[in-house]
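Quick one: the structure is below, and I'll ask about it shortly.
Just one protein chain is left out here, and the rest sit where they should.
As written, the chain order gives the labels A, B, C, D and E, with residue 1 at the start of each chain.
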Amino acid sequence: MKKIEAIIREDKLNDVKDALYKVGIIGMNVVEVRGHGRDGGIELVGRTGTYRIDLLPKIQINIVLSDHNVQRTVDTICEAAHTGSTGDGIIFVYPVDDVVRIRTGERGQSALQYPNDIDVRKTKA
Amino acid sequence: MKKIEAIIREDKLNDVKDALYKVGIIGMNVVEVRGHGRDGGIELVGRTGTYRIDLLPKIQINIVLSDHNVQRTVDTICEAAHTGSTGDGIIFVYPVDDVVRIRTGERGQSALQYPNDIDVRKTKA
Amino acid sequence: MKKIEAIIREDKLNDVKDALYKVGIIGMNVVEVRGHGRDGGIELVGRTGTYRIDLLPKIQINIVLSDHNVQRTVDTICEAAHTGSTGDGIIFVYPVDDVVRIRTGERGQSALQYPNDIDVRKTKA
Amino acid sequence: MQNEINTGDTAWILVSTALVLLMTPALAFFYGGMVRKKNILSTLNLSFVMMALISVQWVLFGYSIAFGPSIGGLLGGPSYLGFNGVGTAPNADYAATIPHMAFAAYQMMFAVITPALISGAFVERVRFKAYVIFSLLWATLVYDPVAHWVWGVGGILRNMGALDFAGGAVVHITAGFSALAFALAIRKRRGYGNGGVFEPHNIPFTVLGAGLLWAGWFGFNGGSALGANGLAVTALVNTNSAAAAAGLVWMLLSWRDNKPSVLGIVTGAVVGLVAITPAAGFVTPLSALIIGALASPVSYYAIKLRQKVGLDESLDVMACHGTGGTFGALATGIFATKMVNEAGADGLLYGNPAQFVTQLLSVVIVAVFSFVVTFALAKLLNRTIGIAVSEREEEVGLDISEHGERAYA
Amino acid sequence: MQNEINTGDTAWILVSTALVLLMTPALAFFYGGMVRKKNILSTLNLSFVMMALISVQWVLFGYSIAFGPSIGGLLGGPSYLGFNGVGTAPNADYAATIPHMAFAAYQMMFAVITPALISGAFVERVRFKAYVIFSLLWATLVYDPVAHWVWGVGGILRNMGALDFAGGAVVHITAGFSALAFALAIRKRRGYGNGGVFEPHNIPFTVLGAGLLWAGWFGFNGGSALGANGLAVTALVNTNSAAAAAGLVWMLLSWRDNKPSVLGIVTGAVVGLVAITPAAGFVTPLSALIIGALASPVSYYAIKLRQKVGLDESLDVMACHGTGGTFGALATGIFATKMVNEAGADGLLYGNPAQFVTQLLSVVIVAVFSFVVTFALAKLLNRTIGIAVSEREEEVGLDISEHGERAYA
Partner (left out) sequence: MQNEINTGDTAWILVSTALVLLMTPALAFFYGGMVRKKNILSTLNLSFVMMALISVQWVLFGYSIAFGPSIGGLLGGPSYLGFNGVGTAPNADYAATIPHMAFAAYQMMFAVITPALISGAFVERVRFKAYVIFSLLWATLVYDPVAHWVWGVGGILRNMGALDFAGGAVVHITAGFSALAFALAIRKRRGYGNGGVFEPHNIPFTVLGAGLLWAGWFGFNGGSALGANGLAVTALVNTNSAAAAAGLVWMLLSWRDNKPSVLGIVTGAVVGLVAITPAAGFVTPLSALIIGALASPVSYYAIKLRQKVGLDESLDVMACHGTGGTFGALATGIFATKMVNEAGADGLLYGNPAQFVTQLLSVVIVAVFSFVVTFALAKLLNRTIGIAVSEREEEVGLDISEHGERAYA
């Protein structure tokens, strides 16, 4: 199992979420972060003149999923989150040792399955 | 060493925190996230009628700990955070390579110990 | 590649950020968390008397970087974030499997490079 | 001599002027709480900037268009340009016991808030520059003339006998129908009616706005008596009663459909305030309770209809002010009684159905005029400079894209 | 003829009505800042909805119970049901220079805010439906009768000679002791006194509320002179002086114990405003400074005591309003002087200890009555529909569980 951490633009959240639902990625959580990368920050207007903010608001989406879903998910995010200008964000993939679903006590792979998600569909097929 | 990431209901934070203190888990940090899983979101009332929010507020608790504490900690969280209805949350376990305590410069295992925590008690015993 | 997660005091963010820029660490993101460790919380004043808050606001800085930058980065953070009193925070290091830059599609190491960062400078040298 | 200044009347009009002024920032927060975080400054400003823009317009020429000596009942003449001739002696045509300039100042605050009301129709996507030009033109071409028709000595609707105590037509019907027209001319917000979630970002701000609006409305309606007299008191009590009844009924409506919504209660109160505006000085407190109680379902279902139709008239200015104002103007034709105000008229219930017809006619005239002019203005501006920001700018939020600012750090 | 309307007096009472109205949303924010984020809308609404509910009750029958022609000094008769007979001519019994309806409207705002004050006792867990029913009954069974006793012509406490300038007993003692009674009848918040942390979620809101309350109180106390006269001015100055002194002293108390708390300073100011309420028109400014300065420690230690006892009277309505109002009522019996107000009486310090006894007696009567009726009502409602939400609903927060809304997005 892997964890995907995608740092995207704030206003791309809905697009990415919808795109993920479409390919069957349902479980996720979202955090508001402020980030800095090649993007140099923004100028804001004050009473007179401007000042620079170098940590910009971003959205971080965390998704834990099976290894074989990683590629498709990364591609989906990349596509939905892409604008082509600086500040589009970055995706990280980490190893995961274990998963436990609190309500059911399910562990590992099966804890990650949802009625309509990729894995379940595959199993049915 | 492992990292536990538990996504729980907002209002279970106090219960989980207390339960963890009781079994000697003291170091942790907490983030407000918004998540989506099997839980389908909630309807909120507007001026007239309702609208649906599909990312619900959740609390994510992060704990880094020694391998042999993982099981007990996961169990403790599961128990304290359980209500049985959809939206109870999920726990992830990740590998950790290293830990450094900023104040003391301690590294690895020993950086994770607190006066009354499980490991210290064990060592004393 | 590794991920560094540094939990520091809120008011040390600027110092740490500046110190990191100086050694060429540019990509990062920052989350507001509330943590508990050896630090026992603070007393706040109410209408009369005080009450205790045991989860204190902290800043978590996330940085993904190449293996050979980990040591220097950890040292830099430790130095900039250190005050010597309880609550200074802690640094965790995790393994990372992959990185994808959304704008460019770059993967792995190269996705982590910035015009003036350590790796680039090294390459030039 | 009757034309001496009465200090008590003057004190009350000065205070009412301050109360009505305060309604514009109050509206800013009422609206601001309902938009998303990224557009809060933009939304606040759409109201706030009217205090600057229309105040200047009013002093320079707006007042003269509205209240200058009538030219054929359609427009005021240029006598009062630059507040020239608007002195501290009373103008007996309008208010015999207070300085003329007090009347002019009090009326100014109505001119200021009306275009601000319209802004609810197009928040979160309007181009600021277009809004500034639009509201200046709108004040001049719609508000000032309509004020003249309804309130100006010699004004056509006044001559017709239409009753409008404090601006049901002049303020709320013009604003509501203009909002509708503008919403039809401007594109929807991205994702509207298409999965987008437009969650209010700070409902406490809306509650704050509603609380201040309620208090300010005592000046809006009570001050329209133009003196500290029995009529002012009646208007104030009616105002409060209608707001209260409407708030309660909206609570019950939302409760029946779901849960008693706080946003609903405060919205209901505002709708009650709107509906009683034309009637406040003509009806009894019990009639005011009824008017308030009935205004809520009217607006409630108007919102539902608007949503069903899929029109992004974002903060329901038409449903709350247009419909509420229309309902109130008609209700005036039903509940008005000379027992409350001799200078008024009797309505349907008091044996005078003709008044109802007069009210209906005046409503239609004002509504159609406002709608048509606004629609034309909006279309024209859209062709020339564009009335909506780009989708990309909308995504980023108007605070940053239009004003270069971030509300919260 | 003496019964003509005076425009200056009328203007001031109209304004005071607006100022006191504004105190209810102000209170909403004063309280709302002190609860947790998940209960902010619920808390705001507990105040706001009173503007709707009690306004209607007052017009329909509340005013008549309170100020109708006395039936045995206990209740007002039904003469004024539906504001019938409440016209624009003065009612010389109460205020000879303003329209009767202005007096009725002004008094309405006191009736509105008083149950809102009580809501501080049970925020974050009260069932909204029970609160609506409770406050309607409470206004009818407690507030209206007590107002009659103290202020109604022929009222038993008025006849006794008890002084209550602007509602120390009618508003603050009833609210405070009712809050105590209700808090004893309702369960605590989860975790209260048991590790739970109830951190105020937005202290700036509380400061905003306090600022608006301070200004509104000028209408509350100043308006109680029922005219724009020397007495009104005295009341206003006393009000300001007591608030100032109490704010300063609370600051020093919290400083001595710890640090100068901002929440403490604003709380102190409100306590000073409460304490001066019964005395405002009877004492000198220097006495007002003393009353304010002493009120703070009284309430300060009352809160500490309440906390020690472990009673979850959540926002300390008893300690601030009950204790503050009681202290003020007694202080009136000490500091009152006919030099300030001939219609008043001399107090202990001016050679008339009997007044102190009268004050004490009236306080006891009002406190016991309020406590008993409220306790009975709360218990009754708890048996029937339940006055607290379930623990699960409390966990989720009342905004979502009771109103289906989220305050901030």
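Here, a residue touches a chain if its C-beta (ideal position, glycine included) is under 8 Å from a C-beta of that chain, and two chains touch if they have at least 3 such contacts.
Note that this is a predicted model, so its numbers are computed, not measured.
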{"item": "Which displayed chains the unshown chain touches", "value": "A, C, D, E"}
{"item": "Touch criterion as defined above, residue of E:Ala228, E:Val317, E:Ala367 or E:Leu398 at the omitted chain", "value": "E:Ala228"}
{"item": "Given E:Trp151, E:Phe165, E:Trp214 or E:Phe327, the one touching the chain that is not displayed", "value": "E:Trp214"}
{"item": "Residues of chain D in contact with the chain not shown", "value": "5-12, 14-15, 17-19, 21-22, 24-26, 28-29, 32, 40-42, 44-45, 48-49, 51-53, 55-56, 59-60, 82-83, 87-89, 98-99, 101-102, 104-105, 108, 128, 205, 228, 399, 402-409"}
{"item": "Residue numbers in chain C that touch the chain omitted from display", "value": "11, 14, 18, 42-45, 50, 53"}
{"item": "For chain E, residues in touch with the removed chain", "value": "6-9, 11-12, 15, 19, 36-37, 199-204, 207-208, 210-212, 214-215, 218-219, 222, 227-234, 236-237, 240-241, 243-245, 247-248, 251, 258-263, 265-266, 268-269, 284-286, 289"}
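The working rule: only the chains that are shown with their structure count from here on.
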{"item": "Any chain that touches chain C and chain B", "value": "A, E"}
{"item": "Result of counting contacting C-beta pairs for B-D and A-C, higher pair", "value": "A-C"}
{"item": "Centre-to-centre distance between chain E and chain B (centres being mean Cα positions), rounded to whole Å", "value": "45"}
{"item": "Touching two or more other chains - residue numbers and ranges from chain D", "value": "197, 199-200, 258-259, 261, 263"}
{"item": "Shared-contact residues (touching 2 or more other chains) in chain A", "value": "31, 94-95"}
